[in-house]
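Every protein chain but one is kept in place in this view of the complex.
Up next, chain A:
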Amino acid sequence: MAGVGGGNDFQWCFSQVKGAIDEDVAEADIISTVEFNYSGDLLATGDKGGRVVIFQREQESKNRPHSRGEYNVYSTFQSHEPEFDYLKSLEIEEKINKIRWLPQQNAAHSLLSTNDKTIKLWKISQRDKRAEGYNLKDEDGRLRDPFRITSLRVPVLLPMDRMVEASPRRIFANAHTYHINSISVNSDHETYLSADDLRVNLWHLEITDRSFNIVDIKPANMEELTEVITAAECHPHQCNVFVYSSSKGTIRLCDMRAAALCDRQSKFFEEPEDPSSRSFFSEIISSISDVKFSHSGRYMMTRDYLSVKVWDLNMENRPVETYQVHEYLRSKLCSLYENDCIFDKFECCWNGSDSAIMTGSYNNFFRMFDRNTRRDITLEASRENSKPRAILKARKVSTGGKRKKDEISVDSLDFNKKILHTAWHPKENVIAVAATNNLYIFQDKIN
């Protein structure tokens, strides 16, 4: 795939936007996770209200060959409900923290969705045919009197309006004392891991009453706690390898073959701190909010507050690439600490060929970096740029005194409009960007 910048490279166009247009955003409608499935034909979103909405890509129509298939609603269901933990007098939010698709094994689709405490396996199946002409029952379902049947007929399959059904097939509960931040399906397609602030558990997809604890960083005395787990992921090809990141900016790679308890890491990734940029907030901004393996499995990418780093799994002492997402915020860290924005957890993602990476920012901006050309671009997800197939214009934040036309100054950025969740189609240049309660879909322009 070619690059992400302007010019000869691909140009990003608006394709669709899903969600309400109201200025008043209902808290429950805020999108909390976005994920394409393995083929890219399905796109799932989870929201704070515990609902999952799955979009399916329509087949390309012959009438409009220039437009790729659009994503339309395929299924909507309530995955998690709010709960109350009576023991601790705490509400358990129904917000969907993560969705991960399982590889498709039959006609049905399966995904894992999780809130803070409970992971559920949902099976989504569709019916678009029904049988007619039964011998033993009428069309309305009433049983026919066997003595009245004088002839036999073969039932026929007739098309019907497509009906999509989602049913919870497994519920993996009661294994996490702390809030689940990650789930990741293993490459063996039989197991998956779930991680909370202090522990990582390994599950078998068929077994719900038991999980293996493979990482535990809880100190004997909680007063000694200085570091939490922020994200975890299974290696895409080696089913014995996984990584987890921490709030101190470190990543540990573990091999499940080495020991049953992976408290000792196989590899430890940390970049030495730059003493000249040290501040009171150094630790907070080093906290890693997302970690993602490349599709190849050779690299992994981490997102901290101000940057995205690409690591070669064979080099632990520093990343091979560092991309600044919004360095202009470095001088504003105190204000961002005050208004809590400094704790925002941004995600990041690779494109299908690992040649580009994408992550979100504030003011509904999102950033893309081309690893080969080293070009980057800032785009905006907004209703103003929502004309069909309109090409997105590159945005720029002015950092100096002089603000050029079309630039926006740092102080004018809207920090309530944050893009935390983005997803890239596994094979094509189609991206999904969650902007609060709206889901934007952008595609490259077909010439």
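Throughout what follows, a contact is a pair of C-beta atoms (placed from the backbone, for glycine too) under 8 Å apart; a residue touches a chain by one contact, two chains touch by 3 or more; residues count from 1.
The rule is simple: contacts and distances are computed from a predicted model.
Q: Suppose you had to identify the omitted chain by its UniProt name; would it be "Phosphatidylinositol glycan anchor biosynthesis class T", "SERTA domain-containing protein 3-like", "Two-component response regulator ARR4" or "DNA-directed RNA polymerase III subunit RPC9"?
A: "SERTA domain-containing protein 3-like"
Q: Which of A:E70, A:E227 or A:E321 touches the chain that is not shown?
A: Per the contact definition at the top, the residue touching the missing chain is A:E227.
Q: For the chain that's not shown, point to the residue among A:D29, A:E70, A:E270 or A:D312 touching it.
A: Once the missing chain is taken into account, the touching residue is A:E270.
Q: Going by the touch rule given at the top, which residues of chain A touch the chain that is not shown?
A: Touching the chain left out of view, chain A contributes residues 87-91, 93, 116, 174-175, 177-179, 197-198, 201, 209-213, 216-228, 230, 246-248, 250, 259-261, 263, 268, 270, 272-273, 275-276, 278, 280-284, 287, 334, 337-338, 340, 343.
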